[in-house]
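Heads up, one of the protein chains got dropped from this complex, but the rest are sitting where they should.
Order of writing sets the labels: A and B. Residues in every chain begin at 1.
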Amino acid sequence: MDLSLSIITIFLPLLTFFVLGLLGMKMPKKTAGLIGTASMLVTTIVAYGVALNYFFNPDFMVGGVREAQLVFNETWLTMGENLKVSMGILVDPISAMMLIVISTISLMVHLYSLGYMHGEKGFQRYYAFLSLFTFSMLGLVVATNIFQMFIFFEMVGVSSYLLIGFYYQKHSAIAASKKAFIVTRFADLGFLIGIMLLAYYCDTFDFQTLMSNPGAIVGSSAGVTFLGCSAASWAMALIFIGGAGKSAMFPLHIWLPDAMEGPTPVSALIHAATMVVAGVFLVARMFPVYLATPEVLELITATGAVTALYAAIVACVQTDIKRVLAFSTISQIAFMFTALGVARPELHEGVGYMASMFHLFTHAMFKGLLFLCAGAIIHMVHSNEMDQMGNLRKYMPITHITFLIACLAIAGIPPFAGFFSKDEILVAAYENSTLWGVWMSVVAGLTAFYMFRLYYRIFWWSKPDYSHHTPHDCEWVMTLPLILLAVVSCLAGFIPFGHFVTWNGENYDIHLNWTVAGTSIAIALVGILVATVLYRKENSVPDRMADSVKGLYKAAYRRFYMDELYQFVTHKIIFGIICKSIAWFDHVIVDGTMNMLAHMTNNASYAIRKLQSGSIQFYVWVYFIGALLLGVVTFMLLI
Amino acid sequence: MDLTLLYYLVPSIIMFACGVYGFITRKNLIAILISLELMLNSIDINFVVFNRFLFPGQMEGMFFALFAIAIAAAETALAIAIVINIFRVAKSVDVQNLTKMKF
Partner (left out) sequence: MFNILFLFVIIPVLTLGALFLTRNVKQVRAVAATGASLLLIAALYLCHEYLGARAVAPEGTLMLLTDSYMWYEPLNIHLAVGVDGISVLMILLSAIIVFTGTFASWKMEPLTKEYFLWFTLLSIGVFGFFISIDLFTMFMFYEVALIPMYLLIGVWGSGNKNYSAMKLTLMLMGGSAFLLISILGIYYHSGETMNLIEIARNGVALEWQNALFVCAFVGFGVLGAMFPFHTWSPDGHASAPTAVSMLHAGVLMKLGGYGCFRIAIFLMPHAAHQLGWIFMILTGISVVYGAFAACVKTDLKYINAYSSVSHCGLVLFAILMMNQTAMSGAVMQMLSHGLMTALFFALIGMIYGRTHTRDVREMGGLMQIMPFLSVGYIIAGLASLGLPGLSGFVAEMTIFLGSFENTTVYNAVLGDGNLFRHAFAIVTTTSIVITAVYILRVVGKLLFGPVQNEHHRQLDDAHWYERFSTVSLMLAIAVLGCFPDLANLVLRDSFGPIVEHIMTFAQ
C-alpha cells in the first residue's frame, strides 16, 4: 500500500471523533460502537498496509540502510525566520512499528469494549474519546518534528485525562484524572524548555535535520554551562524528563497506578501499551542526538534501573490486580529505558536500541492482553481485589489460558515473546557494565515472581463464595481479542526484529547469548517456583512472611510513601504556603495600598471640607486677617 | 486747636473696627446688619473727610457719600425684609441655626 495512504490512519480516527462526539448522543449506542470499531478496522488495515510496504519494499533500502520517508510535511505555524512548525508524516522503522502496535491494540480494545462497556452511560462518548486518543497517538508517532511530537504529547495527555475521568461522578476517578494530567503536564514543562533550548541552539525542530547532524547542538552550545552541565545536556535531559513523565518513570510515576480508575480497556490501550511508551519512543526518536550527550544516557540508564527495581518491589505486595499490572508496566517500561540508556553503537552494534523497541513491541502485546484479561475478570467478579478472587481457572478457562500465556511471556520463559526481547535487553546491559546486567537480572526474577503471584492468586488459591452468581467466560467480542493477542504473544518472539528496527537502519541479526539467556531463564524459573510454593494453595505463609518484615511490607504496600510526599508538597507547600501567601499579599498589600490611597483622599477631603463651612462670618474673619497680614507685609516692604 | 485729618480718621477707624468685630462675632442677624451699617458709615465719613481736606474745591466725595447712604438705606430695607422672612420661616434670627440649605 502506498505510503501516502498513511494519512488515512491519522484522519479517519479524527473524523470518527467528530462524528461520534457531535452526533453520538443522537444515535443508538450500538451504532456508535460499531462506527467506532469499523473505522478502527479500516485504520488498522491501512496502517498494516503502510508498515508492511515500508518494511518489505526493497525500494526503501538504500545501501543496506532502511531510509526514513517523509510522506507529508506542511507548514502549520510560522514562528521565526527559520523556525517553522510543520505537520506531517514521517515513516521510518520505529514509526512503522508503532503504527502496527497502536492500531492492533486499539482495534482489540475497540472490539473488546463493545462487550465490556455494554450498557454503560456515555457509551458513545467513550468511543469518541477512544478515537480521539487513537488519532493523537498515531499523530505522535509519525511526527516529523519535535514540536509536532510535543503537540501530540499534549493531545494524548488530554485524551488520557478524559478517559481516566470517564466515570466522572466518582470522586476517585476525577482525582486520578486530574493527577495524571498535572503530573504529565509538569513533565511536559521540562519537555517544552528542552525544545526551547534545542530550537535556540539548532534553529530547527525537524527530526531529519537534527539527525543529519546530531552533534550540532553540542557544537553550537559549546562553552555554555549551567550548574556544571553543558547546555546541550540540559536540553536533552529536559526532553527526557518530558518522556519520563508520560512513561511514568520514578519519581514521576505516581499518576499511573491511580490512572487505573479508568475503564479497564482504556488501561490496556493507554496505560499499558501505547501512551506510556511515548516517552521511550521520544528517546528512541532522538537517539542519535542522545548519543552526542552520553551523560544524559547515563541518567536515563540510572532512572530506568531504579524505577524497574522500585516498581517490581511495589508490585510484589499490591492486592489490587490492576495496581499490580500498573506497577508491572512501570517496571517493564523502565526496562526499555535502561536498554536505550545502555545502548552504544560500539557495543554489540547498538543492540540496546533494538532490544528496547523489540520489548516495546512484545510488551504492548502481552501487557495489553493481561489488562484485557484483568478486565474480563473484573467484569465477572465486580471487584479489583485479589481477596474476592481465586480458583477462577475452573470458571473462565479461556481467560485462564490466555492470562497464563501472557504471564509466561512477561516472565521471560521461551518460546514466548517476552523471553526474546528481555534477553536482548539483558545482553545490552551486560555489555555496558556488569552492575546493570546483574541489577536487571534481579528485576527480571522479581517480575516472574510477582506475575505468578498474581496468576496464582486469581486462578488458584482458595475458593471464594461465588454463590450469588457463577463467573464464566465472557461473550465472543471480549474473548476474541484475548485469543488473538495470546497468539501474538506466543509468536512475536520469532520475528527477526533486528532486520526491521535498528538504531541506524542497518540490518542486525539477533543471536541468542546462551549464557545470559540461560541465567535469565533460571532466575525466572526460581521466581515462578517461589510464587508457586507460596500461592498455589491457600495458606498463611505469605501473611506470616509479611508480618516478619512488617515495616518493609507496609512501606512497599504504601509505595514507599511517594504519594504522601507529593501530597505534602502540593497541598501543604504549594497550596498552603505559596498560593495562600500570594492571595494574602494580593488582598492585604496590593488591594490594601489602593484602598489606603482611597481612604487618604477621602480623609483629606473631609479635612479640607471644614474650610468650606458656608458661614459668612468665618469667611469675613479669614478675609480680615488676610487683609491685615497683606497690609503689614506691604507696609514692611515699603519701609 | 486745629481739627486736623487725624481727628476725623481715628473715630472712623474705631467705628470700622467695631463694625468688623460685631460682624464677625454677633450671631443675631439684626446685630450683624447694624455692624454692617457701622462699617458703611465709617467709610462715608472717610469719603467726606478726605474730600474736605485733600480736594477742597471739589464735591465728588460728598456726592459719593450721599449716594452710598441712599444705597445703604435701600439695602438695609431689603435686608430687614429678608430677616423678617427668615424669622417667619425659622422662628429665629440666629445665624447658627440657619443651616437648612447647607449640604
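Annotations
Note that a contact is a pair of C-beta atoms (placed from the backbone, for glycine too) under 8 Å apart; a residue touches a chain by one contact, two chains touch by 3 or more.
Please read all numbers here as calculations on a predicted model, not as lab measurements.
Within the full complex, the chain left out of the display contacts the shown chains A. Considering A:Met61, A:Ile174 or A:Val620, the position touching the chain not shown turns out to be A:Ile174 (whole complex).
Across A:Ala38, A:Val62, A:Leu77 or A:Val569, the residue that sits in touch with the chain not pictured is A:Leu77. Contact with the chain that does not appear here is found for just one residue of A:Met155, A:Leu484, A:Leu512 or A:Val620, A:Met155. Here one chain is not drawn; of A:Leu52, A:Cys579, A:Met600 or A:Val633, the residue touching it is A:Cys579. Where subunit A meets the missing chain, the touching residues are 75-80, 83, 147, 151-152, 154-155, 158, 161, 165, 168-169, 171, 174-175, 177-178, 181-182, 185-186, 188-189, 192-193, 195-197, 199-200, 574-575, 578-580, 582-583, 586, 590-591, 593-594, 598.
Criterion: only the chains that are shown with their structure count from here on.
Inter-chain spacing, taken between the CA centroids of subunit A and subunit B, is 99 Å.
Of all residues in subunit B, those touching subunit A in their complex are 20, 23-25, 32, 95, 99, 102. The part of subunit A that touches subunit B in the complex is made up of residues 614-617, 620-621, 624.
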